[in-house]
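Removed from the display is one protein chain of the complex; every other protein chain stays in position.
Here is chain A:
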Amino acid sequence: MRRILRKLAEDRAALFGLVLIGLLVLAAILAPWLSTHPGDVTEFHTAQRLTAPGAENWLGTDRMGSDIYSRLLYGARITITIAVTAIAVAVAIGVPIGLVAGYYQGIGSELLMRVSDIFLAVPQIVLAIAIAQTLGPSIENVILALSATYWPFWARLVYAETRSCKNEPFVEAAIALGCSPWRVMVLHILPSISSSIIVRTTIGMGGTILTAATLGFLGLGPPPPTPEWGRTIAEAREFLPMAWWYAAFPGLAIFLVVMGFNLLGDGLRDVLDPRLRRAARHDK
């Protein structure tokens, strides 16, 4: 564990990613204290609508005269809520399916994998659009649409890893010692494949945030006056090219957060993936 952290600390790009994620979490937790106009999530001041960035409104105001900086901070809460919950549900569905299907190979597991293949055979955003359109715009429905379309990624990954892990001597030893299948899966196989799951989850966070923002942009996200970042960009389009700040800053926020998860995921993969590590040694 310490070795992993040290290697990760040497990777400046991954560290930067970690800093970006840290900023997102801080922004979400400290939103009431960091924001200059905490009331502006629901209040509006039409007298000062579409003011350019300045001393009073650091990132300008929107069509309602609300402070964009303050709304972005509260938007971070929505982003984290959606991404963390959706991914947690997807992992909670995908990992057990992959584990069981990989451990017991039979018609049942074949069927489970075929089902996840079908989900993977359609672009995630397209399925998410169909589900969100049916359920109606709300935070819960965005989470549902995302977890329903993303779980097969973990099922596929865990299935493949479990299968290749199953013939390793340590698993055979555990079975020979009389461990129950359940115990073998949870205590022996799961820990040894956890690094791949961590890498996949980190990168998955970035993808989920992008998809959630796209749903918001399409009007399928949480309804106004929720300060969701994607929806804010959609609102801003009417006021271009004049109010550039209205569209520019929410997009920048999305970009920095997704970039943070992607950089960290990329760094983690280099550190955790044993196959890449071997390749690196071979190189030297």
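In the analysis below, a residue touches a chain if its C-beta (ideal position, glycine included) is under 8 Å from a C-beta of that chain, and two chains touch if they have at least 3 such contacts; residues count from 1.
Please note the rule applied: contacts and distances are computed from a predicted model.
In the listed set "ATP synthase gamma chain", "Xanthine dehydrogenase family protein", "Peptide ABC transporter permease" or "ATP-binding cassette domain-containing protein", the entry agreeing with the UniProt name of the missing subunit chain is "Peptide ABC transporter permease".
For the chain left out of this panel, the touching residue among A:Ala9, A:Val122, A:Ala173 or A:Leu187 is A:Val122. Residue A:Ala130 is the one among A:Ala52, A:Ala130 or A:Leu187 that touches the chain missing from this view. Listed for chain A, the residues touching the missing chain in the whole complex are 13, 114-115, 117-119, 121-127, 129-131, 133-135, 206, 210, 213-214, 217-220, 230, 233, 236-237, 240-241, 244, 247-248, 250-251, 254-255, 258-259, 262-263, 266, 279, 282-283.
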